[in-house]
Every structure is written in C-alpha cells, then in structure tokens.
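The structure under discussion appears below in the form of structure tokens.
A single protein chain has been omitted; all remaining protein chains appear in their positions.
Labels for the chains are A and B, by order of writing; each one numbers its residues from 1.
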Amino acid sequence: MKITEEMVDYVSILSRLKLPQEEKTRMTGELEQIIGYMDILNQLDTSKIEPMSHTFPVKNVLREDEVVPSFPREALLQNAPVPDGEAYLVPKTVE
Amino acid sequence: MDWEVVIGLETHVELATKTKIFCSCTTAFGGAPNTHCCPVCTGMPGTLPVMNKKVLEYATKASLALNCEVTRYCKFDRKNYFYPDLPKAYQISQLYLPIGRNGRVPITVGSEEKVIRIHELHMEEDAGKLVHDNWIDQTRADYNRCGVPLIEIVTEPDFRSADEVIAYLEKLRSTLEYLGVSDCKMQEGSLRCDVNLSVRPMGSVDFGTRTEMKNLNSFKAIARAIRYEARRQQELIEMDHRQVVQETRRWDDNKDASFSMRSKENAQDYRYFPEPDIPPMELSEEYLAQLKASLPEMAEVKKARYMKDFGLPEYDAGLLTGTKALADFFEETVTLGAPPKEVSNWMMAELLRTLKEKSMEPKDMLFAPETLAAIIKLVAEGKLNRNTASKVFSAVFDDNADPMAYVKEHGLEQISDTGLVESTVASILAANASQVEEYRGGKQKVFGFLVGQCMRALKGKADPKVVNEVLRKQLNG
Partner (left out) sequence: MSLLDLTALELGRAIKRGEVSVPEATQAALEAIQAKNAENNAFITVLNDRAMEQAAEIQKKISAGELTGPLAGVPLAIKDNICTKGVKTSCASKILGDFQPPYDATLTEKINAAGGVVLGKLNMDEFAMGSTSETSFYGPTKNPWDLGRVPGGSSGGAAAAVAARECWYAIGSDTGGSIRQPASYCGVTGIKPTYGTVSRYGLIAYASSLDQIGPLARTAEDCAAVLDAIQGKDPRDGTSLDVPCGHLLEGLTGDLTGMKIGIPTDCFGDGLDSQVSEKVLAAAQVLKARGAQVEQCSLPIMEYVVPTYYIIAAAEASSNLSRFDGVKYGWRAEGYEDLTDLYNKTRTEGFGAEVKRRILLGTFVLSTGYYDAYYKKALQVKAVIKQAFDAAFQKYDLLLMPVAPTTAPRLGESLSNPLQMYLSDIYTVSVNLAGLPGISIPCGLDSKGMPVGAQLIGPALGEQKVLNAARAFQLDTDYHKLVPTIKGGDR
C-alpha cells in the first residue's frame, strides 16, 4: 500500500505530532515499508472469524457503588507542569 | 415552498449513582475544583478503570423502560480525541456493542400519537469542566465531573416539530425519574441535548444536510433553537440559494441564535476500538428478569389507574403522573387518609400554581404530603373554611410549617358556634334595615351584600354555608 505524505500529515494531526519535513519524509518511507509488510495478513481468510479483543473469557468485573474519599488535591496537582493550587492550566480553549 | 423539519436527538443523561463510572470518587455536584478526583479519573499514567455495578444496572433498566433490545454481551470502546477536559485523551464509551438498541418511545402531541424510535442507548463517562480565567488568561481544567456516568440516548430522525421534541423529552425525563436512574436536573447539566436538524421540501423522501446544535440546557432553549435553526436553513436554501453545511453549531440562548463552532484542525476521526482494560459484560437471563421485575409502575399505567381507581379526569391524572415527584406526593397524601379527589383538586389548583409562581421543580419543594393532608383534614372537620385554607396553604408552603399551629397563631379557626353566627346575623340585619326592606321587596342581589357584611363581622372565620343558611332563615322568618 502506498503511503503518502498527506496520509502522514493526516495521522499527525490526529495524534498531535508535527514532524519536521526531513523526519516526515523518512517516516513516510518507513511506514510504507512497515504497512506494506502488514499486508501479508491478507493471505489469511478470516471472513468467518470473530475479532478477538479480549483474550480470556473474563467478564462482568464490576465494583460496588460505594464512595471512597477522593485523593488530596495537592497530590494530584503536584506533577502539573504549570503550578496552580486548584486546577490544571492550559492556554485558552476555543469556545 | 412548504418545508418539513427533520430532527434527531442525542440526549446525555447523568446517572444518579453515588460514585463515578470507573473509580470510587463521589459524583456529588459542585465541590471545589479537583476535589472529587483520584489518579484514575484524572488520567494518571498506569491507572485502570473498574466498572461500577450500579451503572450497568441503571443503563439496563433505562434500556428496558425505553423498550430497547438489551445487548446481552456488551463492551466498552475508546473514543480518541484531544481536549483538556478529557485527561486520558480518550473517552470510554460504547460504539460497537451498546447496551440498548432499537427502542421505542410513544409520545402524544395534542391528540396525535406517535412513536419515536431509539437507535441506541450507550454508557459512557462525562468529561471535566473548563473555566477561562481572564485575570491570568489561562483556562482552568476541573476534573470533578470527569468519570460521572452518563447514558447517551440516540433517536432516529423521527421528529417533525419542536413540540414533538419537547413531548419526547418530557416523556424521557419522566421515565428516567420514575426509574430512579437520574434526577434529570437540566440546570445542573444532568440532562443535556444535542439536536440534529435538517429541512427538506414537504413530501420529499431524501434527507437534507443536517447540522448538530449543542449547549441546549432548557426545554425552552431547545424549542427556540429548533425554530431558529429550521428557519435559518430554509432561508439559506430559499433566499440565498446556498447549501447547508454539515457542522456543529453552538446555541447561544442570550442572543437567541446559533453559531458555527470553529473546526480548526478538527478532523472528526475518533478511532474507536474496543477498550482493552475493561472485560466484556454478559447479561444473564436471570439478571434481566430480575431487573424487569424491579421496574416501577410507569406514568402511563399510573395515569390509567388514577382515572380508574380515583375517578380523576384524564387531564388531571396526566398532569399528576407526568412528574414522578408529583405522583409520589399525591400517593403519599392519599395514603395519609386524604380523599384522592380532594388531594387532586388541591394539587391541580394551589400546588401547581404555587410551583409555577415560584418557578420551582416539584422535587425541590419542602412542602410535605403530611401538611397537605392536615390542611384537607382541617377543612373536612369544619375547623377551617376552604378560602382560609387556601391562604393557610400559601402561608405554610415555603417552610412546610404546621398548619394547625399557624391557624391557632393567627386565630383563623372556623367559628363552629351557631349561636354566635345567629346573633351576628341578627345584629347585621338590624343595622341594615333598608337593605332588608329591599330584599324583602324582591331585590335578591342584596342577599350577597348581607352575606359579605356577616362574614366580615365574623372575620371570615365562619363557614359560609352556615352563614347563608342562618341569614336566609332570619330574612324569611
């Protein structure tokens, strides 16, 4: 399968990565090689096979609806790159 | 040209569980920013979601009550997008195997009956809140609401008017309240709506291009937004000969208009895939049977019962059962021994009027069934006349005060001493000799004047019926 720079641009936007041109060119080639190799799976007829998302038949893992005290706020916020006593800070969000 | 509006709704409803969907933090409304949070709901690295049993129960009940097919083997999926109100940068939701599908909700608009089809009902987690701080020109992310359980109910494009939409939402709200799965408070955001709307020439079978409107937080806003958007689309096509652009629009209730939301770098590609951290849920036959058996009596059935058992008119029964809090109030008051007809009359008149005046939700009032029962009893026992009782109602409504105590305090007890009534009537007749003459001369109207004089002299505390009787006897005697 042919991978174009436009396709790489598209997935870059989705994944919030902005590659410099040189890196983008290299990545496009590598992705084409890797994805091309993945096409080998098409040799296998899987039309009658259910996709398997969970390997083991574990099911219904549910917890009781009982409140546990929340975490100390300062402990949650201590790793925030921009310190603030109450919240996580970000540049203005578009309304 | 005549145009037809085609509307589909996506309604998000917060479930009334004690804890969040994937962690044990409280779902209580409010709280200082980021104080109802833990490493799981703030998306800290390495943390994992564990599903709340109650959420599954509530979502299943809602699916059953909305006549959905319940998915016996259901899973969660991840919906991926970047936004600061979503700390994991994915929302755990359901795409491939939602809990409920193919539901039906009957509605009545005027005398028309109609069925709205439910496409699906799925479970998901709520996002946090962003508040812009102008002082520092930064946006603050508060994750208290992150992980609050939601169900999203998606209809087919079955609505043709704002009235149908409102009727459906009233029905939905009533149903979910009856189930006890949500408090459906729009002002707190526990019931929110997105409206998908398109227009097409009347008679056309193809759908037009639709827009999605968000930020609709009252039934009034929804009705207004629908009318606005339908007109905007028609004018765009008819007057400007332009195409409707498929987009998301934000309703501004203050400006009474909707605005296109900027979609900069906003490719809508959510890359859903099965959530690996949560094992599938398999709903057994017994589980479903048990939940079905636990479903409460719904509005429709209740309404029929009120009409049949209590002889209430259809309109009254409909109004009382339309809101769970009112139906509960009615039934509790009746259980306390008050005659159903009487309770209904009081609720239809005084109670609903007062709520409307105060723009209050029935579930928010302090006024208790015991209090209404007591007032009704005072009237029945002849201790309070109906007019005074109505005043007492108004006086005790706010703080749910004891009506008897209020009556005593303000000396409002009905005069049951017939001797006093007789002597008062006698003195009024003596003092109004000319009017008495007129009455006796055939002027019937004067009777009313004389009743008024007597009631005033008795400070309104006498039973008007008794006063009438005594007066007539003395005038004719």
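Odds and ends about this structure:
One rule holds in what follows: a residue touches a chain if its C-beta (ideal position, glycine included) is under 8 Å from a C-beta of that chain, and two chains touch if they have at least 3 such contacts.
All figures in this text were calculated on a predicted structure; none of them were measured in a lab.
When the omitted chain is restored, the residue from B:8, B:33 or B:84 that touches it is B:84.
In the full complex, the hidden chain is touched by chain B at residues 39, 42-51, 78, 80, 82, 84, 87-90, 141, 264-265, 269, 271-274, 276-279.
By the touch rule set out above, chain A reaches the unshown chain at residues 7-8, 10-12, 14-19, 23, 27, 30-31, 33-35, 37-38, 40-42, 44, 46, 49-56, 58, 61, 63, 71, 75-76, 78-82, 88, 90-94.
Please note the rule applied: only the chains that are shown with their structure count from here on.
Rounded to whole angstrom, the centroid-to-centroid distance between chain A and chain B, based on C-alpha atoms, equals 40 Å.
Every residue of chain B that touches chain A in the complex is listed here, in rising order: 17-19, 24-26, 32-39, 42, 44, 50-56, 75, 80, 82-84, 130-132, 136-143, 250, 262, 264-265, 267, 269, 271, 273-274, 276, 278-282. Within the complex, the chain A residues that touch chain B are 10, 13-14, 16, 53-54, 58-68, 70-71, 73, 76-77, 82, 84, 86-95.
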